[in-house]
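Apart from one protein chain that is not included, each protein chain of the complex appears where it belongs.
Let's turn to subunit A:
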Amino acid sequence: MAELATAPGAGVNKEIKRERTFVVTMKRLLKNKLAVAGLIIIILQIGMAIFAPLITFHDPVKQDINASELPVFSENHWLGTDNYGRDVWSRIVYGARISLVVGLIAVTLGLIGGTILGMLGGYYKKLDGIIMRIVDLLFSFPGILLAMLIIAILGTSLVNVAIAISIWSIPTCARIVRGSVLSIKEKEYVMAMKSLGASDLRIMFKHILPNAFAPIIVFATMRMATAILSTASLSYLGLGAQPPTPEWGAMISQGQAFMWSSPHLTIIPGIAIMLTVFAFNVVGDGLRDAIDPNMDI
């Protein structure tokens, strides 16, 4: 038994090998210029959301009749003011907070629900039929309609918007997770774990789930974009953030009446939404390519 399969020292230096997967993924991601641009936008936005009080000089909801509808690059208000004299820059910055938080909550809840359903459906053949039919049912509604229905039931508020969007994310996530679980559960290491007497729950969440992370991470990133866009859409329709909350969709909706006199009231939040959605989408795309070039979701 003295002769060993590999030279005894080979691969022992774990510090080098340990971070390999993460480093390789990041390196691949950073080669993708579009993804890097997206990453920068996201980081800037997160910075904006965190340091909002430090980078704005006006209360986002404070009205000032004497300074209403100021154009872009005015004194004290570099992005101008709206019809109530509220500073557009402050509202955009605080709006980033709302978009990110609502998006994050919606995606997290959707991921939890979708992962549990997908896991059960993929692992237990008997549950698969029922769960996938429920998922089909959820799929049969157009997303925004489903969200509107849920908000109609729960009432209009940002929290309910997050819940509505998360419910809408569940079916897609469930399908993705189920697909991965279906292939992973046939792997020999799952059989090996069974042969060691591990329970189903343990196998599902400790052994199968980590192997299904790659598509879940990509889905989560892409879904952030959709969630932010949907939050804005619902707020635009008056179902989400209520005035005077500085939410981007609501800002567009309020600015609409002044399209001709002050186009910046609709254009600036529009650009904010567009950039954010773009950023999350390209990072999601980049991540997918970086994690596994052959993966297809």
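To be clear about the criterion, contacts are C-beta pairs under 8 Å (C-beta built on N, C-alpha and C of every residue); 3 or more make two chains touch, one makes a residue touch a chain; residues count from 1.
As a convention for this text, contacts and distances are computed from a predicted model.
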Undisplayed chain, where the name is taken from the UniProt record, one of "Molybdopterin-dependent oxidoreductase", "Cytochrome c oxidase subunit 3 family protein", "ABC transporter ATP-binding protein" or "PTS system IIB component, Fru family": "ABC transporter ATP-binding protein"
Residue among A:M191, A:A257 or A:I271 touching the omitted chain: A:M191
Touch criterion as defined above, residue of A:N76, A:S183 or A:S199 at the omitted chain: A:S199
Chain not shown, touching residues in subunit A: 1, 3-6, 8, 11-12, 14, 17-18, 125, 187-189, 191-199, 202, 206-207, 210-211, 213
